[in-house]
Each structure stands twice: as C-alpha cells, then as structure tokens.
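The structure appears right after this line, and notes come after that.
Note that this complex is displayed minus one protein chain, with the remaining chains in position.
Here is chain A:
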Amino acid sequence: MKNKNIILLIISILSLIFMILNISINFFYVFAFLLISITAFYGFSGENEVWYHKSAHIMVSSLLGIFTMAYELLGILFSLISSELSNIKPNIYVIIFGIISIVIFIEELNYLKKIEQEAKRKKSL
C-alpha cells in the first residue's frame, strides 16, 4: 500500500476506540488493543532505520489483531464443549478488527512482494 501513514493512523485510532469499548468487558482485550495502537503509533517515526520500517509496523500490528481474533475464536471453540450454543456471546469488536487486520496484512504483503519482483527484474536487466 502506498499511503502508509493513513493505514497506520486508521489502525491506531480504530484500535483505541475498540479498546475503550472493551473496558467494561475484558481486560485482556483492552491490553491487546492498546498494544496494537502503540505498535502502529511507533510506525510513524524512525523511518530512516530500514526501508521497510513502516510496512513492518503495519504488518505486526495487523498480525496482533489477527492473533487476538484467533484467541477469541479458540475460546469460543472450547466453550462449545461445556455450554450451549445460545449461551456463547462472541466479542464482535475483536472479530471485526480481526477481519480488517487480515485485509490490511494481505494487502501489505502483496505490496512488498511486488516491490521484490520489480527489484529482481531491474537486477536481471
């Protein structure tokens, strides 16, 4: 993705909102969203370290979002053992954020692959 700052901004703000929404629900998710927000936030500065600095922060923060969703899904799966389907209330915030994260992650990965291909082509010329 070209416009990395916008993506970073979206991730950090969205996760902050979701963090607030989870405050009365689950401390673990508060921690998770806060961490995602901080990770994205650190992506804004320090660009001169390596060329993939921004991409790295986008990818890791979205990976954290995916992991958090995986955590929720695993929990749902296991509680099926002991309780009824109707008693299970999935945390929709986590799932929405997880799906957004997947999209961002894949987009960014493809972008990096594209750069790699171009570099190879230039090298072979």
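Methods note: a residue touches a chain if its C-beta (ideal position, glycine included) is under 8 Å from a C-beta of that chain, and two chains touch if they have at least 3 such contacts; residues count from 1.
The working rule: contacts and distances are computed from a predicted model.
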Name per UniProt, for the chain absent here [options: "Ferrous iron transport protein B", "Acyl-CoA dehydrogenase", "ABC transporter permease" or "Phenylacetate-CoA oxygenase subunit PaaI"]: "Ferrous iron transport protein B"
Residue of A:Leu8, A:Met59 or A:Ile100 in touch with the missing chain, whole complex considered: A:Met59
Of A:Ile6, A:Leu74, A:Ile92 or A:Ile106, the one touching the omitted chain in the full complex: A:Leu74
Contact residue for the chain not shown (choose from A:Asn22, A:Thr39 or A:Asn91): A:Thr39
In chain A, positions touching the absent partner: 27-28, 31-32, 35, 38-39, 42, 49-50, 52-53, 55-57, 59-60, 63-64, 67, 71, 74-75, 78-79, 81-83, 109, 112, 115-116, 119-120, 123
